[in-house]
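Contents: one structure, followed by commentary.
Only one protein chain is missing from this complex, and each of the others stays in its spot.
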Amino acid sequence: MQKFTQHHNNFAQAWITMLKHPLEHFINILVLALIIGICAAGLSLNNSLNNWQQKNVSYPQMMLYLDHNANQADIENIEKILNNVAKNTIRDYKYISKQQALTELQQDKQMKSIASDVIDPNNNPLPDVLIVNTATAESTILAKLNTQLSQLPMVDNIQLDMNYANKIQQLLSFTSKISTMAQALFILVLSLVIYNMVRLQMMLKSDAIKVSRLIGASDSFIMMPLFHYAIWQVTLAYLLACGILKLMTANLNNLFANFGALFGKGFEFTTLSIAEFGLMWLVIIVFTIFTVFLAVRWVFRNSYTQ
Amino acid sequence: MQKFTQHHNNFAQAWITMLKHPLEHFINILVLALIIGICAAGLSLNNSLNNWQQKNVSYPQMMLYLDHNANQADIENIEKILNNVAKNTIRDYKYISKQQALTELQQDKQMKSIASDVIDPNNNPLPDVLIVNTATAESTILAKLNTQLSQLPMVDNIQLDMNYANKIQQLLSFTSKISTMAQALFILVLSLVIYNMVRLQMMLKSDAIKVSRLIGASDSFIMMPLFHYAIWQVTLAYLLACGILKLMTANLNNLFANFGALFGKGFEFTTLSIAEFGLMWLVIIVFTIFTVFLAVRWVFRNSYTQ
Amino acid sequence: MHDNKIIKFQHVSKIYTDNIIAIDNLSFDIEKGELVFLAGHSGAGKSTILKLIAGIETATKGDILVSGTNLSITSQNYRTFIRQHIGFVFQDHKILFDRNVFDNVRLTLDILSKYSEKEIHERVVNALESVGLEHKINSRPEQLSGGEQQRLCIARAIVHKPKILLADEPTANLDRANVLKILELFKKFHSSGVTIIISAHDESILSDYGKRILQLSNGRFRG
Partner (left out) sequence: MHDNKIIKFQHVSKIYTDNIIAIDNLSFDIEKGELVFLAGHSGAGKSTILKLIAGIETATKGDILVSGTNLSITSQNYRTFIRQHIGFVFQDHKILFDRNVFDNVRLTLDILSKYSEKEIHERVVNALESVGLEHKINSRPEQLSGGEQQRLCIARAIVHKPKILLADEPTANLDRANVLKILELFKKFHSSGVTIIISAHDESILSDYGKRILQLSNGRFRG
């Protein structure tokens, strides 16, 4: 009962402190939100990249140009073999007949003027094609697949830009490495900033803390208002950060949708579900409590020896 | 002479304060550096985008396909007209003869397998082409140019993806708008953080400030140590931010160079020259002094009435 | 016999940094319920003795026993805990300027965290009445005169009815009428069984009371 009253008083005190100096606390919250926001943006970017990787755009396509003499049976044979390749190597494939290819070519804006001049529709010179969407960017696996498929009967020619595959892979691993590192860095910065916030709060209240200890206050009596203060600051910062990210994500996704055609289709920033949102808040709060605890111990050790 | 001693003492005091609590001041500097860094990164991104725009990649190309019957005189006539178009509309152009086009086509990886099957080298079906590099992304200007050029004799067909031009233009203006807005926002955040830093410093030293005023200290006597403190904090933060940006820029430029082929050539983050570096420092310092001044006035007004 | 001595100093010395000998091999006992005056010149060691009893400072040599507990061998946390049962009137008041008079006094009760809001209010009002500050209950400390601040500090020290009351120059800033009032208050406490130690530089106010006076000089007893 008394514990509850104490919590209630400390809760009220934290809000009174914040409302008395709204601008100053807003600045504090803004800085926290900035850092939480950068952490969360990194997380979201990583997630989104993973999602994007799962779509076809990110892995190289293989074009299997078949021999002019290939017939329906040959094609079915090749399809059977493709079906047996592990799902994490080939995601799917698509057969495009020479007729389809010609029609597409004639509809293609860029090719039209050339195609119309040079191709006689009655004597289609194009080959049948199998477009294979791979499911990996690992260049060694792709190279192996390449050799394997090129030995199939009736496969005339395989196009696979290994360079491209290599580069995409590098890019993705580089981005995710950078973003993971940045996240770790920012979690460090976040704990430093929370530590500093608590330390400053203790310095601003140092008279009250000293006098309280002189008349017998326990550690928990002194820590409790700091916990309340820090938890509310961090929670408000978290909400602000989520709000900003939500807004930014929506805008950027809009943008990506507009320019999708230019820069590769399907990229989209993922947003948090309510469960994830709650979970992340919990993680941040536990982390805050831990940081406050360490900060208080540290400051005690360095100044209030009694 | 006395003024100098005073400055010297305040200078020493600022550094003693910082060296006594290195971690705490480092956190402060880190947060400032973060914000300055984001401002500077925005500036650099804007600059880099402008640079990139000046290169050909960002503006659409026009392909003028000439009539099969066009001869040398016709081509020279068209070139004369192109030369007369304003330089801020057409940057340059390049003539590619049908022979050249055929050779290129045969060397193109993607086209090779098709081209070799369908094109008879002795009866080149390709047209002569003039590739015009425009110098603007303004869709109205491009549309006008398009009509103008298509009325020329012997011009068979003009290819210009207005959609592409529109989108590039939108993208660029959007990015630069966003980045300008973000910069303005971060300059606001920067001034808030500096204000908060000064206010906290004043609160931590509030006893000394109150007593000093009680025994006759002038405003400038009280402000001077705060100026020294803030200027050094901000300068260190600025150096840190520049260091981090330099490192990041170098890494990113490396990355862009590697992936240049994938995402359009020639994009590069610009770095600051020494003069720009110094100028920016000056701007930040003047801005800091101004913010400290306002903060001190504000805090005075709200607490020390004597 | 043991039970009767609530405070025991056994060859206690306190040497501060720079070899400043504040207390020099001092031994004395104080009985439960006693009222003792501690007199001496400025720098004699009066405050140091009171701080040692409250566990705010620790002895450099010797043993200090409070209610049978040897402070020299207890933990810091326990020494802090002991202070919950002591009232301390600080020489420099140590009033908190970030809260009003009422909240300054209630701090002592908050730390004990065993009273309801109603009890807290009653006790604080009583304490303020007994030092003559009831009309300043909602004032800020900076609105009090020097003597009023001193009385506020006394109210904070007595609000939880401690077993031991240590008062360091509690009347330095008070005129004779107020001094008499405060001493009356202490005597009333004394008669209800509280052990009280009062330090003072001004022997004239002490002589009337016929109580034990410990005369300090440079960290030793005079005479």
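Order as written gives the chain letters A, B and C; numbering starts at 1 within each chain.
By definition in this document, contacts are C-beta pairs under 8 Å (C-beta built on N, C-alpha and C of every residue); 3 or more make two chains touch, one makes a residue touch a chain.
All values reported here derive from a predicted model rather than from experimental measurement.
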Displayed partners of the chain not shown (whole complex): B, C
Of C:H41, C:K188 or C:R222, the one touching the omitted chain in the full complex: C:H41
Per the touch definition above, residue among B:L214, B:L247 or B:V286 touching the missing chain: B:L214
Of C:K8, C:R79, C:H93 or C:R106, the residue in touch with the unshown chain: C:H93
Touch with the omitted chain, as defined above, among C:T80, C:T108, C:S130 or C:Q149: C:Q149
Options B:Q6, B:Q61, B:T175 or B:T235, residue touching the unrepresented chain: B:Q6
Absent-chain interface as seen on subunit B, which is shown: 2-3, 5-6, 9, 205, 207-208, 210-219, 221, 305-306
Missing-chain contacts mapped onto subunit C: 16-18, 20, 40-43, 47, 91-93, 139, 143, 145-149, 151, 168-169, 172-178, 201-202, 204
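Just so it is clear, only the chains that are shown with their structure count from here on.
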Joint neighbours of subunit C and subunit B, given as chain labels: A
Top-ranked pair of chains - ranking by C-beta pairs in contact: A-B
Chain separated most widely from subunit B, comparing mean CA positions: C
Where subunit B and subunit C are represented by their mean Cα positions, the distance between them in whole Å: 68
Contacts with two or more other chains, residues of subunit B listed in rising order: none
